[in-house]
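First comes the structure, then the notes that go with it.
Every protein chain except one is present and positioned as in the full complex.
Naming follows writing order (A and B), and every chain is counted from residue 1.
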Amino acid sequence: MEKIVIVLGLASLGLSHGAHAQSSVSVSGVLDAGLRNVSNSGLPALTTLVSGSNATSRLAVQGTEDIGGGLSAGFHLEHGLNVANGTATTATQFWDRRATVSLADSRFGEWRLGRDFIPTYTNWSRYDPFGHVGAASAGNLVSTTPVGPLRNSFGTNPNTTVRANSEVQWLLPKNLGGVEGSVMLTKAGDTSAASGANNVKGFRLGWSGGPLSVGLAHTRTRNDLTVAGALTDSSVGGIYNFGVVRLSAVVRHIKQADAKQTNQLLGAWVPVGAGEIRLSVQRADLSGRVGAAVVDANDAVQVGLGYVRSLSKRTALYTTWARIANSGAGTRTISGGTSGMAGGGTSKAIELGLRHNF
Amino acid sequence: MEKIVIVLGLASLGLSHGAHAQSSVSVSGVLDAGLRNVSNSGLPALTTLVSGSNATSRLAVQGTEDIGGGLSAGFHLEHGLNVANGTATTATQFWDRRATVSLADSRFGEWRLGRDFIPTYTNWSRYDPFGHVGAASAGNLVSTTPVGPLRNSFGTNPNTTVRANSEVQWLLPKNLGGVEGSVMLTKAGDTSAASGANNVKGFRLGWSGGPLSVGLAHTRTRNDLTVAGALTDSSVGGIYNFGVVRLSAVVRHIKQADAKQTNQLLGAWVPVGAGEIRLSVQRADLSGRVGAAVVDANDAVQVGLGYVRSLSKRTALYTTWARIANSGAGTRTISGGTSGMAGGGTSKAIELGLRHNF
Partner (left out) sequence: MEKIVIVLGLASLGLSHGAHAQSSVSVSGVLDAGLRNVSNSGLPALTTLVSGSNATSRLAVQGTEDIGGGLSAGFHLEHGLNVANGTATTATQFWDRRATVSLADSRFGEWRLGRDFIPTYTNWSRYDPFGHVGAASAGNLVSTTPVGPLRNSFGTNPNTTVRANSEVQWLLPKNLGGVEGSVMLTKAGDTSAASGANNVKGFRLGWSGGPLSVGLAHTRTRNDLTVAGALTDSSVGGIYNFGVVRLSAVVRHIKQADAKQTNQLLGAWVPVGAGEIRLSVQRADLSGRVGAAVVDANDAVQVGLGYVRSLSKRTALYTTWARIANSGAGTRTISGGTSGMAGGGTSKAIELGLRHNF
């Protein structure tokens, strides 16, 4: 049995693979499709083929080069897509999920330049049993309607609740006894929310030891819509592995001017043979004012229950049930349903899908 | 001589290739360019560099995973492009040719989800000696002007004469004694022709044995423009290999409301040393009415003659001559000519090109 490390990129330079070659370039990704039935209260139920309910459908080209002396260089390009129709997630921003080049030192950490996650998102999504995707995604209660601090800061345009352009990041080295983290800022030139070129600063700090993992993060965004004060987006969370179950808890607090939003999530992963049961409960609490409008009443609660059955290390079938109950004028829904739900409505969904890593 | 199966995707997971790895991910495609001279009657002839006259220029990323026990998973992403200028065939739908994820069982067949061909197209293009591309493409007489059942159902927007979004397909297993086929429907949520999100249902059934191969298919499309009745699109065809020549015959029948279209095609492939002569004759017959307008007179006949000379298994030179004679108000042309031909005109083309598979 012979080991082969694929050295794609070097082929073009006429080089061959040898014992000293520590470089690798890979093409990998995920394709995930499923059927989802969504019932928004007062509206007809709708069943559609959806993409990425267990993991976002994507294509990545990435690699690292071991330069020697503890130094390495790396790159990562990642493109999201909708397997239902073949469209890029963002047609004008093809490598929307990540575009970075890095220089890393085993003692001094990694410098990473380009488009990547913001710290608060990383320290939020990792505590979501549903990985921030699908019918029960923790994202359903984050950036959707009604107007709160996020929509007041970004309108309906690209925003920085997940990723930011033009990041300069420094990540801690990996040998700090379980401590990990990063500091970042963006250098985008203009700060128009509509162009997605916000002025963002943030950091993340985490610690893992034995069954416990905890983390906190803080991100601040300024743009042309935040004249009344920067948007701040913070989170603190943890996860504990009891063996029979892993439990998570996380709080995300978002604030801009007089508007606040607090999301609280409890999650659980329960291994069952070749499968896993996943459960989450999340509450979004709006408070304060957007301009003159009081937004306190527009809260929501989401419950999600899922089962993932691995067929192999790379392929799985999954099913998820989820329900969002809005209060006040809240119109948060699970995507894929009939549009036009009245404020305070309930959105329910069940989905069944196939996820394949490559 | 050593065999190596490329295991691209796994490289990113830090895994190495071993005797048990049955997975493969590949990057492949076709680039095909040529010069085409088109003469539309009454207009100046025009010579342009065209893409994909022997096989559509494309880039594909695909792979399969043998899960064991007769089960396998697979994915396929395919992107069409114009080698003359580097543009994607559909800028906003990058993986326009195919985006699917599959789970297949050797006994129970394959479930395939995503964007793919419709059954009638598959059972039509395979009988075209020109593979539905180039100057003599069978497609020249399918979805072009004048208004018939197709344009009445789709306008000039994306349509389902070739592919459909949001397909749920079931394909027969491969060990049925020469029988093959599929059943499909789409779950697209809305049914606006302009968005390409039609409601499509269809099936295909074929049989191959010795020198003979036959097939039939039926596809039905509903959308916001087919209120007067669904569009139906059926085909039946066959091919027989006499050794010195392969002959094909196929009929495609398209109907919506009071408008009908029948296309009949005869094809021949004649091996000549390292090359092949290809010949096709096709007739398109419109009948009935679109609204109050009688469309019967707008028929057309196309003749195509080509020669493909293989330089290797992957590379070929080719030349094709084709001619379309329209009746009535028909303005079907071979693409690449001067626009503005009067109804009933004749379009002629000759092309010479280079096709390379990679």
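Everything that follows uses one rule, which is that a contact is a pair of C-beta atoms (placed from the backbone, for glycine too) under 8 Å apart; a residue touches a chain by one contact, two chains touch by 3 or more.
Because the structure is predicted, anything quoted here is derived from the model rather than measured.
Visitor: Of B:73, B:88, B:217 or B:322, which residue touches the hidden chain?
Guide: Of these options, the touching residue for the absent chain is B:88.
Visitor: Give the residue, chosen from A:181, A:196, A:237 or A:306, that touches the chain omitted from the document.
Guide: A:196
Visitor: Using the document's definition of touch, tell me which of A:31, A:49 or A:99 contacts the absent chain.
Guide: Looking across A:31, A:49 or A:99, the contact with the absent chain belongs to A:99.
Visitor: Take the complete complex as the reference. Which residues in chain A touch the chain that isn't displayed?
Guide: These residues of chain A touch the chain that is not shown: 4, 6-13, 16-19, 23, 25, 27, 61, 63, 65, 67-68, 71, 73-75, 77, 91-101, 103, 111, 113-115, 165-168, 186-189, 196-197.
Visitor: Hey, which chain B residues sit against the chain that's not shown?
Guide: Residues of chain B in touch with the missing chain: 1-6, 8, 24-29, 31-35, 46-49, 57, 59-60, 62, 81-88, 91, 94, 311-312, 314-315, 317, 336, 354-358.
The rule we apply is simple: only the chains that are shown with their structure count from here on.
Visitor: Please report how far chain A has to rotate so that its Cα atoms sit on those of chain B, a copy of the same sequence, as a value between 0 and 180° in steps of 5.
Guide: 120
Visitor: Provide the C-alpha centroid distance between chain A and chain B, rounded to the nearest whole angstrom.
Guide: Each chain reduced to its C-alpha mean, chain A and chain B end up 38 Å apart.
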